[in-house]
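With one protein chain removed, the remaining protein chains of the complex are shown where they sit.
Right after this comes chain A.
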Amino acid sequence: MSILVLAEHHDGALAGATAHVVAAAQAIGGDIDVLVAGENVAAVAEAAAKLDGVAKVRLADHAAYAHLLAEPTAALIAELAGDYSHVLAAASTTGKNVLPRVAALKDVSQISEIIAVESPDTFKRPIYAGNAIATVQSEDALKVITVRPTGFDAVGEGGSASVEAVEFVADNAQSTFIKEELAQSDRPELGAAKVVISGGRGMGNGENFKLLEGIADKLGAAIGASRAAVDAGFVPNDMQVGQTGKIVAPELYIAVGISGAIQHLAGMKDSKVIVAINKDEEAPIFQVADYGLVADLFEALPELEQKL
């Protein structure tokens, strides 16, 4: 068996999610190649070559792959897929955009967001917003799979894989990149943070999210939000934790003013320790919280910041 992993990268740096996907590939077993596609991504390829367990890095460095638009990137992977039994990518917005297109080009099914590998053709994945776990078996010769990064521990560094250039250049006549507006943040990335503190509708407004910042700074935490807080316009949507936002599984998740709707729980209930601060003691979040504090967040947050 041989496995191709699509590398995830941002701003010329390899993203942490890739090391989790390589771990999933190791669980499947076989030779693991990493595909680095993009424009001016030699540094990404070097970083990928250092990941434990990687046999070879295939580097497709060309303007056609800038911003990893779905059409050229899927065409590239479909071109390379013949050499492999499995194609894996992180279940990020990039992986979710590109891989189903690859699967259909190869006339095979895709298995989305696996959280465990049972055997090279059998996987576990959450369905119904994480309220059930399905075990599924693929009979396709080529398995196309997206991996939920929080389901697998990242591999370390210490490898020294060779880097080999890919000559194939995909046509990209149908789609054009116009612009990107990325939210600026000095805090750790939400999906990779060890500690996450999230605010919900109970925060009242966007200004009050400042109450979370001091605590986040002291704990080295990322700040998240519930869908209610995003829909109310308190914070931008890339902060959303939930079925339709980011899936996180930090060591510590602090939910502040969040009721705990199914949609939100789907994004955070695999956290190691969950703390809920809510003034409504009947809020469903207390059913999953290891430590619950029934209190007014406007009193509890400043006190918590001071005592940390």
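Here, a contact is a pair of C-beta atoms (placed from the backbone, for glycine too) under 8 Å apart; a residue touches a chain by one contact, two chains touch by 3 or more; residues count from 1.
We take it that contacts and distances are computed from a predicted model.
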{"item": "Omitted chain (choose from \"pre-crRNA processing endonuclease\", \"Electron transfer flavoprotein subunit beta\", \"Light-independent protochlorophyllide reductase subunit B\" or \"Phenylacetate-CoA oxygenase subunit PaaA\") - UniProt protein name", "value": "\"Electron transfer flavoprotein subunit beta\""}
{"item": "Candidates A:His20, A:Lys56, A:Arg101 or A:His264 - the one touching the absent chain", "value": "A:Arg101"}
{"item": "Which residue of A:His86, A:Arg227 or A:His264 touches the chain not shown here", "value": "A:Arg227"}
{"item": "Residues from chain A at the interface with the omitted partner, ascending", "value": "10, 67, 69-71, 74, 92-94, 96-105, 107-113, 122, 126-140, 173-183, 191, 195, 219, 227, 230-231, 236-238, 243-244, 246, 251-252, 262-263, 269, 272-275, 281, 286-295, 300, 303-304, 307-308"}
